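Left out: one protein chain. Kept in place: all the others.
Right after this comes subunit A.
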Amino acid sequence: MEVVVQVVFGLIALFILVAAAMVVSVRNVIHSALWLIACFFGVGALYLLLQAEFLAVVQVLVYVGAVSVLILFAIMLTRQISGEGVRQLTSRWPVVLVVTVLLFATVMAPTLINQQWNVPPAPPLGTPEPIAGPAELGRGFVNEFLIQFQVVGVLLTVALIGAIVIAFEERARRRRVLTLAEELELKRLRERATQTETPEPVEAEPVARETRPASEG
């Protein structure tokens, strides 16, 4: 039984770490977001293994359901015309890699492993262990954590309004978003321009900057 749990934990840990490494290293941003979803699923599975079932459900609902869709939409709204093939990491990434690896290998891992944690002994197998479940959690949200619960609700409302205000743009100044067909056409035009080696690049900007007719508002 213990071996099974260990193997499952090892598989989940491997999955999480591989997915996270792909998130930060893949070139295509959309692939990166999809790996992020995989990583969120792995973390949810780890919550299940830690017997926090409600939290696992919340993880899938909020992260996999909401945040990742938000990220995918943001990527689709802001994708540059020549987004692929562009360098995704800054030129200082080796320094960052060294710093983070050193942080993990010399500070975090030795501290965590050498620390005496004084974990209370687990009850012997067979005896049911008192674990707070969703019922206790719900009771806590209407009793001792009531104010915090309300504050988080207000925070979410404010964040929603703030997001709308920040992303709002007056209709007259709105820029047209290119469709996929227009983008492909633009790419083809650029390739043709580079093949024939014409000195002036193809005028692509007017399509992107074209404003909507005022009558539409």
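Brief remarks follow.
The working rule: a contact is a pair of C-beta atoms (placed from the backbone, for glycine too) under 8 Å apart; a residue touches a chain by one contact, two chains touch by 3 or more; residues count from 1.
Keep in mind that, in the parts below, contacts and distances are computed from a predicted model.
UniProt records the chain missing from this view under the protein name "NADH-quinone oxidoreductase subunit K", selected from "Anti-anti-sigma factor", "5-methyltetrahydrofolate--homocysteine methyltransferase", "PotC putative spermidine/putrescine transport system permease protein" or "NADH-quinone oxidoreductase subunit K".
On the side of subunit A, touch with the chain left out of the figure occurs at residues 1-3, 5-6, 9, 13, 16-17, 20-21, 23-24, 29, 32-33, 36, 39-40, 43, 46-47, 49-52, 54-55, 58-59, 62-63, 66-67, 70-71, 73-75, 77-78, 80, 87-90, 92-93, 96-97, 99-101, 103-104, 108-109, 112-113, 115, 117, 119-120, 122, 125, 129-132, 136-137, 140-141, 145, 148, 152, 155-156, 158-160, 162-164, 166-167, 169, 175, 208.
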